[in-house]
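To keep things clear, I will list the structure first and then write my remarks on it.
For chain A:
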Amino acid sequence: MKKRIILSFLAALTAIVLAACGNSDTDSGTADNASGNSEETASAIDEIKERGTLRVAVFSDKPPFGYVDSNGENQGYDVVLAKRLAKDLLGDESKVEYVLTEAQARVDLLKSDKVDVVLANFTVTPERQEQVDFANPYMKVAIGVVSPNTAPIESVGQLEGKKVIVTKGTTAETYFMKNHPEIELVKYDQNTEAFEALKDGRGDAMAQDNALLFGWANENPDFTVALSSLGDLDYIAPAVQKGNTELLEWLNTELEALGGEQFFHKAYDETLKPAFGENISADDVVVEGKREE
Partner candidate 1 sequence: MLNSGISILFEGINLQRLLLGLLVTLRVASIAVVISIVVGIIIGVIRTSKNKLVQLPFRIYLELFRIIPILVWLFVIYYIVPANFDINLSSEVVALIVFSLWGTAEMSDIVRGAIISLPKHQVESSKALGLSPVQMYRYVLIPQATKRSIPPMINLITRMIKTTALLTMIGVIEVIKVGQQIIEVNNLEYPSASFWIYGIIFLMYFCICFPLSRFSRKLERKWAT
Partner candidate 2 sequence: MSEQVPILQVKKLVKTYGDKPVLNGIDLVVEKGKVIAILGPSGCGKSTFLRCLNGLEEVQGGDILLESESLISKSTDWRNVRQRIGMVFQSYDLFPNLTVMENILLSPLKVQKRPRQEVEAQARELLERVGLADRANDYPRQLSGGQKQRIAIVRALCINPDIMLFDEVTASLDPEMVREVLDVIAQLADQGMTMLIVTHEMNFARLVADEVIFMDKGNIHEHAPAERFFSDPQTERAQQFLNILQF
């Protein structure tokens, strides 16, 4: 009996390992098969039209960018854009299927073809560009650090020996891991949890996209974004599955057209301004559909 159990486990284990090895050998020849597939499909846009809905990954816990209000409706800056995309592509702004995501799930949602577009505060980074294709940007962002008024953090040096809260899969996490491995990070799956943890004193500060922090600190007067910009200025852009050029090109044209009508400034006034207050100007955050030089 005992022997049998051990044997069966060994068998299972070898099976797994063999499967893994075998695949790694054979797949090298047909590499990038998955991404190739999406190119081959007749037309990504036709597929969406046939389905009748645009599947968009948005945050559900990141007001004012993407959140769900007390009536269960998706709201926020990203959602405004999602609605507009649906309107221009399918003729009806309600034809959006919102897939609620967490920061670290964004790449996998695209890779596993669960969504067409990610509109979830997705910052363009070299690592991510290897995994997905980014369209033109619609926001710009740097990493900010928010801390309690009683012990404000004004420089990275002050963080030495302290705990910094981050949300998994964000640029803030990557930044600190690469540039300041000596600082202890406390990581959460969701922004909700990260902000709660900051309030509960589980860390000395929290690092996130500064735009998000401005809004949050504006509503939480006990906290301040004493360190408002860290690292490089980055862009936030819609992302599609790697190799989905058709949808990517459509998005770029669409974004430029929207930029022409100052769509994103309007969206800012509608969604972000009430949260950010008057201290921040729209031009600090918004990009009108293409990179600014």
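In picking the candidates, the idea was that all candidates are chains of the complex that A comes from, given by their letters.
Methods note: contacts are C-beta pairs under 8 Å (C-beta built on N, C-alpha and C of every residue); 3 or more make two chains touch, one makes a residue touch a chain; residues count from 1.
Since the structure is predicted, the reported quantities are computational estimates derived from the model, not experimental observations.
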item	value
Candidate from this complex that touches chain A, chosen among 1 or 2	1
Interface residues, chain A side, partner candidate 1 - complex	4-5, 8-9, 11-12, 34, 37, 60-63, 67-72, 99-102, 105, 108, 111-114, 189-193, 195-196, 199, 219-220
